[in-house]
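One chain of protein is taken out of this complex; the other chains stay put.
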Amino acid sequence: MTTFIANALIGVGLAFITTSTIALIIMPDLYTRAHAVAKSETLGLLLIFGGVFFRPELDLPSAARLGLILVFSLIANPTAVHALVRAATRLGAKPWTVVDQELADQELRRLLP
Amino acid sequence: MSTFLVIALLTVAILIAIGLYRVWAGPTVFDRLIAVALVSVNGVVVLVLLGVALERPVLLFDIALGFALLAFLLPITLGRYFEARMAREVVEDGVSSRDTPTTHTVPHGLLADRGRAFEQRLAQRVRRQAAATREQSLSRGVEERRQVAEDDAVRAGDERRADERRAEDELRAEDVPPAEDEA
Partner (left out) sequence: MMTGSYPSEVVRVVCALLSPFILLFGIYVIAHGHYGPGGGFAGGVFVAVGVILPRLTLQEELAFKLVPTALGPVAAGVGLLLFLLIGTVPLLTGGAFLDYGAVEVAGVEPARMRYLGILVVEVAVGLAVSGAMLMLFDVLVARRTR
């Protein structure tokens, strides 16, 4: 039973990590890719480690180490992506837009009094 | 070793390969770095699952923790480097750096030497291109040469700037990352 719970959690976590990696490939610009890596990846990591906690192979010392890895990754992974994206923003990375924002503003100014 | 864990390990390995595509093809440095962050997280997952699958969890979890710690240092260091670069550009453009609460300047030392070498090679490249253009215009006919001379006289400043930009682009393509000059 515990093995079944563990495998189910690991499977859901793998689904999240797969989503994140596919998003890294198909998303159009830096910010959407960073979003995928920072959030979906961290959630998948949490689910996988939570599943590994239920595996029968784990004893107390290894579970303590796994808890350390979990807490550290939970803090460090979003921080790392935050540092990178902050530097990219300050260096002038442009977000991807569907419409030309200046043209849209001009159009709005023409339409609205 | 259960079949499920083997399948999970293979899945994460394939995901690492897919993430490495973005490291290879990312248009900017930051795309590559974010892909590196994802690949390192997937590496931690591989180590944890491998520790369970091989039934030696204590050994491989220690390695996973160390890997996660070292993978955390890379984005912080490079973020620091690029933020310092931004600070210099903001000061040069005369824009207020109000949104950066603390002062920080460009690191120098070995990086400064590298930046000077980069600028010297840039100047060499520009000189070589100018010489090549002169030879080309000499080998053409007289009429054409006069035309070229006129054109050169008209857009002298503009063309020199374009030459510099082209050479700089080529150099940057060869030589990533472009380094800083002195602070």
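First chain written, first letter: the chains are A and B, and each begins at residue 1.
Just so it is clear, contacts are C-beta pairs under 8 Å (C-beta built on N, C-alpha and C of every residue); 3 or more make two chains touch, one makes a residue touch a chain.
Bear in mind the structure is a predicted one, so any value in this text is a computation, not a measurement.
If you put the hidden chain back, the residue from B:17, B:54, B:70 or B:123 that touches it is B:70.
Contact between subunit B and the absent chain runs through residues 58-59, 62-63, 65-66, 69-70, 72-73, 76-77, 79-80, 83-84, 100-105, 107-111, 183. Touching residues on subunit A toward the chain that is not drawn are 72, 75-76, 79, 82-83, 86.
Methods note: only the chains that are shown with their structure count from here on.
Contacts from subunit A toward subunit B in the complex involve residues 7, 10-11, 14, 17-18, 20-22, 24-25, 30, 33-34, 37, 41, 45, 48-49, 52, 55, 57-59, 61-62, 65-66, 68-69, 72-73, 76-77, 79-81, 83-88, 90-91, 93. Subunit B contributes residues 4, 8, 11-12, 15, 18-19, 21-22, 28, 30-31, 33-35, 37-38, 41-42, 44-45, 48-49, 51-52, 55, 57-58, 61-62, 64-65, 68-69, 71-72, 74-76, 78-79, 82-83, 85-86, 89, 100 to its touches with subunit A in the complex.
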